[in-house]
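The complex is shown incomplete by one protein chain, all other protein chains being positioned as in the whole.
Going in written order, the chains are labelled A, B and C, and every chain counts its residues from 1.
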Amino acid sequence: MALLITLGATAGFLVLLTFAVRARTEFFKNLDRRWIFLLMLVAVAVPVYVIGKTKETFPEKALPKAQAVFDVIEELNEGDKVLLAFDFDPGSEGELGPMATTFAYHCATKKLKMYFIALWPIGRQMIDDNIAKIIEPDFPEMVYGVDYMNLGFKAGNEGVINVIVTDIKQLYTTDAYGTDIAAIPMMEGIDSIQKMDLIINVSAGYPGTKEWVQYAVTPFPHDIRMVAGCTGVQAPLLYPYIPQQLPGLLAAIKGASEYESLVINKYGGDDISGKYLEAQRRMGPQLVAHVLMVLLIFAGNIIFFVERKREARS
Amino acid sequence: MKRNVPLLLAIIAGFVMIVAFFIPYTVSWGEDVSIWFDILASIAFILGGGNLLKVHLKKVSDQAKGWGYSIITIVAFLVMLFVGLTKLGVNPNPQFPGHGHWAGQYNEVGSPFYWLFESVFKPLQATIFAMLAFYVASAAFRAFRAKNMEAILLLATAFFILLGRTAAGVFLTDFIPEESGYSGLRLENITVFIMDVFNTAGHRAIMIGVALGTASVSLKILLGVDRSYLGSGEG
Amino acid sequence: MRLYQITTLMAALVIHVSPSSVQAQAPAPPTNLEVTDHPWDGGKQIDLSWDLSPDDAELLRYEIYKAVAQTGPIPQKPPKFEQVDSVPAGTTSFTVDGVPFQVEMMVRDLEPHRTLFTDPPLPENQKKRLKLKVGYVFQVVAIARNGSRSTALATTAPFTPTMQWFEGSRFYFSFMTLIICGAVVFWIYRAKKGRPIKVRKIAGLEAVDEAVGRATEMGRSVLFIPGIQDINEIQTIAGLTILARVAKTAAAYGAKVEVPTSKSLVMTTARETVQAAFLEAGRPDAYNKDLIYYVTDEQFGYVAYLQGMMVREKPATCFYMGAFFAESLILAETGNSIGAIQIAGTAMPAQLPFFVAACDYTLIGEEFFAASAYLSGEPEQLGSLKGQDVGKVVVAILLLVGVLMATLGVIFDNQALLKAVAYLKETILT
Partner (left out) sequence: MSRENTIWLIVFLIGAVMLFGRAMFTEHGMAKMYVEESPREFVDLGDEENPDWVSIEEAPEYVDVSAIPADHRVSWKKQRTSNYGEFVQQPAGGNIQFSLARSIGVWLAALLTLFVLSFLIKDNPFYKIAESLFVGISAAYWMVVAFWDQIVPNLIGKLSPTFVRNWAMPGLGEDARQELLYLIPLILGLMLLWRLSPKGGWISRWPMAFFIGTFCGLRLIRFLQADFLLQIRAGIDPLYVTEGGVFDVWASLANVILLIGVLSCLVYFFFSFEHKGIVGKTAKLGIWFLMITFGAGFAYTVMGRIALLAIRLEFLFDDWLWLIDPTDKRLGI
């Protein structure tokens, strides 16, 4: 039924558009792209506003890749060690911020030990934001140095991974705040990241998931397990690594939203703060904008065919 | 001296790195050199920053078109540099309070550097990035026209994935039961199939090709066949 | 060093600690556990072998445990065994990975044994790190189907792996590297000898000269963007090689080439390249180094500058050659809106769709690397392309053989074939 209505509406729209294009071919042929910009702005702004006001979100259904990420983390037990590598910056916070939030929330509710690390200079700020936003207010019982810690940023890109995969203390003598590593209780016995039970990477590009796979997972397939969340651009590149090197992957805001719904449905309870629903909220503008994109593609083709027909006639 | 020494340096360094990979004792050399490179790139900021100042100062002194904007660039550059390098307004490190502000974090919350980052750098970076939302729309409108088989495949794939990755995809093909043998035809599952199979195939081939291309370009440089990076040999 | 290697009292401690809880009908343990160094490795692997337990038929698996047992005078805690892995019943050997022959230790961890260190004495600095040679002890436990465990079969003395001069696990890889590099070198050599090299046309490359020519006619500039990665990225280097050709053509036509860069080192190298190109074209006087300048390291700052500049100066031709990220579409769309001819080349698969959608010509992945060879027109460079093709043939053969073996193996359930496939995947192709 839903299909029929949608198909009907689309067909109606297309017919109308075809007539419009025929009537005003010149206008559509040289369509000022600013009209498209305006449509896009409206398509995103209106749902952002409406959802921001009503706080209603679309239902989400988790697909296998997000489910796999969730399952891998679910398999861990209280006290297991997780390395959270935040390799992104404010530019891609729209996509990756919700993932980072949900990862931290999931790990914190499961009482995993969290080790934050960043290969991007600004990643360090993302870690601090995350701690200030999630752990400090909502998990006040967690103690820095015992339940979570911040290794901070180290320059050197994949070189850093290459070293810490066998010897973490060679590069990290202090944590992000200048405390001697040896004085931090949860660093006891951690000589390399092979001691981690899982690596979670949130990545916006280089260095990121690909480098973690190449330099950490590939050489130590039995000792290092990893799941990742990445931007839409990167996702297709990482598919060849699934499932051997990468059991699960959250791709862009959609993946974030699926994972978020899994975590919140299981642990969130009824009265969950809006900050944990960010990805699902963002799927609203996403839906409208995607539909707009599809209609634009249709429209472009109608213009193309009408034009071609006209040219053939003349 | 001007061309042969550097060429020799490149050749030796390159082949040493290749051989080192197979010898356990030397396998970490590559990491050391990577760190050195990052240091060199940091030192090179003096060249870049100097060039930036030179270009804009020249514009200002020539009163070239738009020289007023060059003043903004110069002032912004110098202010940010000063605030950051002097750690202006940064609190001491609570671990070492006696050390003064030099031991603090250069981007501490509340410091002027942080303020500039939050209210200028961050919104500008994120907004320029966000402009892509508009550009993808206009590119799709213009370029995705069914001119030939290639274009049809491009646009059809984009079409399926765009729909399949939102609630619309689930909604549209909801009538196909999930447990039935046809569940593969549900839009979200078509998306997954395209990604897993066609996309993987394409990317795998591209990756293999890129690896070969990289190896070949590297070899050409290491054999001295391609020397365009070395310049002319003139001073 | 001598002193660090003293083998001490560890052996005695090995036997009495065992994770097993012996039950009533416990199976007999395996016997004759032997430890040998794994050949051809970086001193991080040890081979274990044992004789089957007499009760092997009733066994489920063998569990393997390892513990560090220092060979030097280090605090002697009882060795803490941790499980390495488990292997199914009937197995008699296992290679333990991740057992480095030496580890780094802080002086304060050795402090209780300061008296032992007379030659050389321990440094005063408590946090000083020392490299110490270490050994390992192992246990193998048989696990029966009903879950009961045998007593542990343990090694008697700590064993230290040794580091060889060649990494054996990379033997096949070195062989593969030799084939591919050898093929490239062979064809370059052949081309140098003057044998003709025939290479297919690459769409878009013919357009390079034309595009520069058009810019000259229109009296506008040529914009060349070498990507946003630094000079340590091969794509940037390949991009600069193409810049050499573009600059040479532009010098010959008298067109202006503008190269804004986002890395200082790329600016430096690009200046060398362009200057050389102008010299080669016989127009050294026309070279203006101010046209090659640094903008900012920030990706989007660079893009903000470029899109503004493109709209204002309206270059007639834009080249995007190098490593690109999100900026690809911003550049290509802006270029499109000002009606420039756009030629892009990159090996960043994620950005290729945008260049394909918005540029006139796009060099895809390997084509981009090939372009530099192709454009130079030198036979040696073209020869390298032939070498690359050999690499592709190797891929095709390996893929076809591997898939054929795997398929036949599955259809006829032939264990020998399946084992061969596993060897191919796990040993040769790693």
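The criterion applied here is as follows: contacts are C-beta pairs under 8 Å (C-beta built on N, C-alpha and C of every residue); 3 or more make two chains touch, one makes a residue touch a chain.
Note that the structure is predicted; figures quoted are calculated from it, not measured.
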*Any idea which chains on screen the missing one touches?*
A, B, C
*Which listed residue (A:Asn130, A:Asn150 or A:Thr179) would be found touching the missing chain in the intact complex?*
A:Thr179
*Tell me where the left-out chain touches chain A, residue by residue.*
34, 37, 40, 44-45, 48-49, 51-53, 55, 91-95, 97, 121, 132, 153, 155, 173-174, 178-180, 214, 218, 231-233, 235-236, 240, 244, 251-254, 273-275, 277-278, 281-282, 285-286, 289-290, 293
_chain C, residues in touch with the chain not shown (by the definition above)_ = 106, 125-129, 173, 176-177, 180-181, 198-202, 231-234, 237, 265, 268-269, 272, 294-298, 300-301, 304-305, 307-308, 311-312, 349-350, 352-354, 356-357, 364-367, 370, 385-386, 388-389, 391-392, 395-396, 398-400, 402-403, 406-407, 409-411, 421, 424-425, 429-430
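Following the convention adopted for this analysis, only the chains that are shown with their structure count from here on.
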*asked:* Nearest whole angstrom, what separates the Cα centre of chain A from the Cα centre of chain C?
replied: 25
*Just give me the whole-number Å value for how far the CA centre of chain A lies from that of chain B.*
18
_For chain B versus chain C, what separation do you get between their C-alpha means, in angstrom?_
19
*Could you tell me which residues belong to chain C and also touch two or more other chains?*
300, 326, 349
_Can you pull out the residues of chain A that are in contact with at least two other chains?_
33, 91, 236-237
*In the complex of these two chains, what residues of chain A are touching chain C?*
33, 91, 166-167, 169-170, 182, 191, 194, 205-206, 220, 222-223, 233-234, 236-237
_Residues on chain A engaged by chain B in the complex (per definition of touch)_ = 1-3, 6, 31, 33, 36-37, 39-41, 44, 58-61, 63-65, 89-94, 125, 128, 155-159, 162-163, 177-179, 236-237, 239-240, 252, 254, 283, 286-287, 289-294, 296-297, 299-301, 304-305
*If you look only at chain C, which of its residues touch chain A in the complex?*
85, 97-98, 100, 103-104, 106, 127, 299-300, 325-326, 337, 349-351
